[in-house]
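Got a structure for you, questions after.
With one protein chain removed, the remaining protein chains of the complex are shown where they sit.
Right after this comes subunit A.
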Amino acid sequence: MKSEKLNYVYKKMYDKIEMSKGMDEILKKKIMSEQAGKKTARRTYYKAGTGIAAAAVIIVCLINIKTVSSAMNKVFNYFSYSFEIEDDNGSSENIEMTTKNISFSKNAPETDCRFNSVKEIGDRIGIKLLESENRYKYDGSIQYTAEKDKHGNLIGALISDDMYSVGDLKNISVNKGTVSDETDLLNYKTTELYKSPIMMQISIRNETENSTDKYTGEELSFASKNTQIDLTGKSGKKHNAEVYNMKNLKIKAVLFDDKTDGPTGWGYDNTQIKVTMAVFVYNDVEYIYSGGVNHETMKKFLDSLN
């Protein structure tokens, strides 16, 4: 490509990027339905894996939403999905993850804000949340995101920290975002055990009679955010999934591998690293941890939660 043409090519390229006719029709139809007062689903929440190959580790995600009727509308009071994990011998274990709506206290924050610990957030919401004794502390490290419906009702919360545990990372310093929309960045030197921090995401749904309209609760869940799940066959084996019985909490977590550049705070722009992800539900709340560590290190981290 000749240099003088680059601007021109950039414009021509973007001129060709247009919404497809199919998407145009679907989108318009959905929005018009919304305008007519009909509820429209944002997406299909279920994609089951098929074609289980022998001697492979497989996760199949199944989603089941139970409903109860209230006087005026349907309220989804719990949400469940399951992992089916098959070992090399062909025997499989089904791990069901069920999260339930929790009644937030009146003190629960209704706007996005930052906290110094997960415990503080738990105190505000009125529930016990798990904290690790090995977490990395700095001012305002824990992000609390208030999930609201379009009427402004607090329907849930997402609690996250991209640098929740830094393990044996060396030479650590935090660059706090200079503008409001920039996340904090961690500078660090990797080690044999930790190739990145372990990040945390906790999803909690608020039990509220006002949770109407489009909100059904499943938006705040690992499974609903993974509609591309298809870890069968070779893909399943590649993810090296296993079930771990957490020693302190006496519950089961599902661990598996993936490759990702992680959240911005890790500083891995464009470079993918291998991470271990851990998913479990404790006291009706979903916890997800992920970091550039192996399964054994992740298990040790999980056992530090209480």
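Assume contacts are C-beta pairs under 8 Å (C-beta built on N, C-alpha and C of every residue); 3 or more make two chains touch, one makes a residue touch a chain; residues count from 1.
The criterion applied here is as follows: contacts and distances are computed from a predicted model.
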Problem - Chain not displayed: protein name in its UniProt record ("Cobalt ABC transporter permease", "Tryptophan synthase beta chain", "RNA polymerase sigma factor" or "4Fe-4S dicluster domain-containing protein") - result: "RNA polymerase sigma factor"
Completion exercise
Sole touch to the unshown chain from A:M97, A:L154 or A:M199: residue A:M199
Practice task
By the contact definition given up top, give the residues of subunit A that touch the hidden chain.
Solution key: 1-7, 9-14, 16-20, 23-24, 26-28, 30-32, 34-35, 40, 42-43, 150-151, 158, 160, 162, 178-182, 199, 201, 222, 225-231, 235, 258-263, 269-270, 272, 277, 288, 290
